[in-house]
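Since the structure comes first, as structure tokens, the remarks are kept for the end.
Complex shown without one protein chain; remaining protein chains in place.
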């Protein structure tokens, strides 16, 4: 069966999703979804292991060889991404049961649909990563996007509907732009297979059509990954979605979009064309810096902690784009390892917030006063995630910041390195505001003194929190593999 | 619509034809233009027409929501199941050639037929579900 | 308290005279002056206290000067 791993990665959740929908509401549905997520994680781990040992794995769908058939192609970069998404998917699924059963106002009969949608979203995300076919990317993008609109709209707050609607509009425009870009490329080359596209593009690179395709892809993907100033859909979507959904999407969806960006601009167009001829970095770099700065400052002024973290996500995406626009092995390593590390820290933070809102029903700063004393474990996890977000040594967040600064210094961009350090201080400010409120301020009048969050929520949260610490010390996965992926993308590695 | 007999009559006449056409598009898909997506939509359109003329309650009686729910899932399962079957029989995912142990071409016919059927069922069920959801608002 | 004080004075004098009884190993020449450590210690302490008293005029503030 092992030769089928690439396709099983997608098929397992795809089959489990309708099965979930068919099952009667109850514990069994969650169990099925949980087992599915665990299986996905297992498959992803096996794939990564095999890729690291043997190199690129290629799988021809339906037995049709590439470039005629659809090819699933796994190399270091996407095996690593698969692991991130599958791991977060599994951890958040463990977290989701309590949230779905007790927190979201969803009638019992509708609960199986939540799990089905979640699994579909996972299918889409995994599919985007695993596929080696440009059009297939679009198909899976739509699967994941449509299901994520649904997931967001489930939020308790009525504003979740507006947020989901805005996300739908912006996401659809992004997907359409991507489709137009792919269409142009198909017109010019007659192929959709990524490797084949990469081989045929140089012959037609100097045409208006290809340049237009490049522009459409830039904007389309930037919309999906919430690059400043195209991020405006993100804060509300993250703030009003259910906490489990926010944790899942914040840790995976934008990361996968960044992976797509890497795939298109490094593998298909090639670094030489994207950054040498088209000067993509001239667009990405200023937007990344502006995004980092602006979103960090906005985060400082927020009073809804969830929204604050959403803006912080925009800033963190800026760091990744900054790493990419350095166009060096170190810079790319920073970006790719930050994909992993940011998934860990934001997962932790949003799940900790989920615990808070589960008990006290709100995550605004004034309501969270004094929470540290009532929920020491929850806020402990939050602090760890926060430290990682700031980039304190011995946490995962430090690893990527370190590479980012190193990469900037390699290019001789001192001001950029300083800005990264300075914006880390901004992160200190907004995380400190929460910590200060939670630990040093008296609880507001009239808030019921409930206890610590249930174990079913704490265990997944702490799993990720500890992962933040573990990967801050053992960097063989988040930095080691990231470097291999970076070398593979730049075509300089073994 | 209860009092307009002309539309009701014409609907009754048209409905079998629409459904038949849907089935034609469905099963002709592997030779000519057509396939599961189109067939599913045409099939659903027939029900939408029925529901418009005869009322949502009647439509729900004929095509109850639980059936739709099963249909939505079943279609995807058929599609993925065929793929997995190919895999279990020793080919790649969605490799229809191995479905018939004697004649790969026959196997491919069977495979594409089943896959299109799965797509058709899901699309039809989803379309009708969406219509129900919209039409059912405000009740 | 008086006994304490006069006892201390006695000890001081004995120690001062002790300088006469042995050969002092000195690195610097001033160390070998008679009773150097004794009078140096005394003068230093008096100077210390007097200077500190003057300093108090400049630096002393009310207890909750910083207001916290």
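Just a few scattered comments:
Letters are used for the chains, namely A, B and C, taken in the order the chains are written, and counting of residues starts over at 1 for each.
Here is the rule we go by: a contact is a pair of C-beta atoms (placed from the backbone, for glycine too) under 8 Å apart; a residue touches a chain by one contact, two chains touch by 3 or more.
The rule we apply is simple: contacts and distances are computed from a predicted model.
The listed options are "pH regulation protein F", "Na(+)/H(+) antiporter subunit D", "Spore coat protein" or "Protocatechuate 4,5-dioxygenase alpha subunit", and the UniProt record of the chain not shown names that protein "Na(+)/H(+) antiporter subunit D". The chain we do not see here touches A, C in the full complex. The residue from A:108, A:187 or A:409 that touches the chain not shown here is A:409.
Contact with the chain not shown here comes from a single listed residue; of A:216, A:382 or A:462, that residue is A:216.
Only one of A:22, A:35, A:106 or A:173 touches the chain withheld from this view, namely A:173.
Residues 162, 165-166, 169-170, 173-174, 177, 208, 211-212, 214-216, 218-219, 222-223, 229-230, 232-233, 235-236, 278-279, 282-283, 294, 297-298, 300-303, 311, 392-394, 399, 402-403, 405-406, 409, 440, 473, 475, 479 of subunit A touch the missing chain (whole complex, contact as defined above). Taking the complete complex into account, residues 4-5, 8-9, 11-12, 15-16, 18-19, 22, 24-28, 30-31, 35-42, 44-46, 48-53, 55-56, 58-66, 68 of subunit C touch the chain not shown.
Keep this in mind: only the chains that are shown with their structure count from here on.
The centroid of the Cα atoms in subunit A and the matching centroid in subunit B are 35 Å apart. Taking each chain's centre as the mean of its C-alpha atoms, subunit B lies 105 Å from subunit C.
Subunit C has its Cα centroid 71 Å from the Cα centroid of subunit A. On subunit B, the positions that touch subunit A within their shared complex are 69-70, 72-77, 80-81, 83-84, 86-87, 91-97. Those residues of subunit A that touch subunit B in the complex are listed here as 4, 7, 11, 14-15, 17-19, 21-22, 59-63, 116.
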